[in-house]
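See structure below.
A single protein chain has been removed from this complex, and every other one stays in its place.
Presenting subunit A:
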Amino acid sequence: MEMQVSGQCSLSERMKLKRLLLRYYPPGIILEYEKSGELKTKSIDLLDLSPNTDVSALVEEIRKAEPLITASRTDQVKHLILKLQDKLGQQGDHKFYLFKVLRAHILPLTNVAFNKSGSCFITGSYDRTCKLWDTSSGEELHTLEGHRNVVYAIAFNNPYGDKIATGSFDKTCKLWSAETGKCYHTFRGHTAEIVCLSFNPQSTLIATGSMDTTAKLWDIQNGEEVVTLSGHSAEIISLSFNTTGNRIITGSFDHTVSVWDVETGRKVYTLIGHRAEISSALFNWDCSLILTGSMDKTCMLWDVLNGKCVATLTGHDDEILDICFDYTGQLLATASADGTARVFSAATRKCITKLEGHEGEISKISFNPQGNRLLTGSSDKTARIWDSHTGQCLQILEGHTDEIFSCAFNYKGNIIITGSKDNTCRIWR
């Protein structure tokens, strides 16, 4: 019997499902399983799930496609999908109020970022520090000191959230413990300011992009440089990993965007088409599309498989300063120096709505995790919340006395932080 099994059922023997986890944004089920004694995870993405989806049919479909989901698990899967549908149905209409003004720094802030649970967040500043804050109390938990110039780019290693990376105009990147505030490593090697960075999804690498025209990958464990991504002829100002972490994308002032293989550090291809500096470049969740924004007033969508441009999104009268996808990748939004933002359908590439009202450039834009709201930060000193389908402005977050440089939703979508040139950070909830 056992011998007979080895051929056909080797899969179920080697891969044993341990438990199922729910992921709300974007909707999905995470499978935790054992393979040759090692604990691994994979996800079933349900990006098109809606409250109206036929659950029994969907479960059947999943069972057919995913060998780890056996008949005995179907009830559990069904239960999880119902929970996801329930969550999708509660598209909350949260009203935000100013909760705290943090006189955070003695000089302007640069960027702000939440950890995954939203329990704490970080702020970077011209005062050369990064500070870690408790979201519920507004208390300062740690000041990360050691950089010799502006702390510009900051990140948590989400979803874990136990580490923080800071990239500075002092040309170094530092890795810190979020728990103790201790510096684990200082990554040296760039010859100009570090202006963007990201952890890979597995939290084994940090990528840094610099004004020296290169990006570098660093090993978190040993603190060593893994590889330098060279090829751009001007400053790199944007970078991001894809969801699986095998590709990284860099956007440059040389008007191009490059896609790199993380394993080898080799360039896979270059996206050429924009006629001015790139302001941002990112993947959608399922890694099928790349979105790029440029000073040439347009955004472009590219097919990840072949690197071909599939659409140019026009309409803005001035430079594109920021872009984003919603968590599922169905919608994308563009923010411009013309003071407006636009929402497009990723499928039809048509403009769905226009966000009008800011009295200055919009420098930051992001969807809430649910995808039904947009948050914009502007030089007009306000942040605004919009309905992402109708374009209606729902709230104006007023109070900052200078430009807003950065803003973010927490994962639940019920807390907002804004960082300003006025040296303060504000918590809204």
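As a convention for this text, contacts are C-beta pairs under 8 Å (C-beta built on N, C-alpha and C of every residue); 3 or more make two chains touch, one makes a residue touch a chain; residues count from 1.
Everything below uses one rule, namely that contacts and distances are computed from a predicted model.
Engineer: Per UniProt, what's the omitted chain called: "COP9 signalosome complex subunit 3", "Iron-sulfur cluster co-chaperone protein HscB", "ADP-ribosylation factor-like protein 3" or "Ribosomal protein S36, mitochondrial"?
Structural biologist: "ADP-ribosylation factor-like protein 3"
Engineer: Touching the absent chain in the whole complex: find that residue among A:Ile29, A:Ala337, A:Leu374 or A:Leu397.
Structural biologist: A:Ala337
Engineer: Who touches the missing chain here, A:Leu88, A:Met211 or A:Leu375?
Structural biologist: A:Met211
Engineer: In the whole complex, not just what's shown, which of A:Gly181, A:Pro201, A:Gly360 or A:Gly399 touches the removed chain?
Structural biologist: Of the listed residues, the one touching the omitted chain is A:Gly360.
Engineer: In the complete assembly, which of A:Leu239, A:Leu321, A:Ala346 or A:Leu374 touches the absent chain?
Structural biologist: Of the candidates A:Leu239, A:Leu321, A:Ala346 or A:Leu374, A:Leu321 is in touch with the missing chain.
Engineer: For review purposes, identify every residue of subunit A that touches the missing chain, sorted by number.
Structural biologist: 106-108, 110-111, 126-128, 149-150, 152, 169, 193, 195, 211, 234-235, 237, 253, 277, 279, 319, 321-322, 337, 360-361, 363-364, 377, 379, 402-406, 421-423
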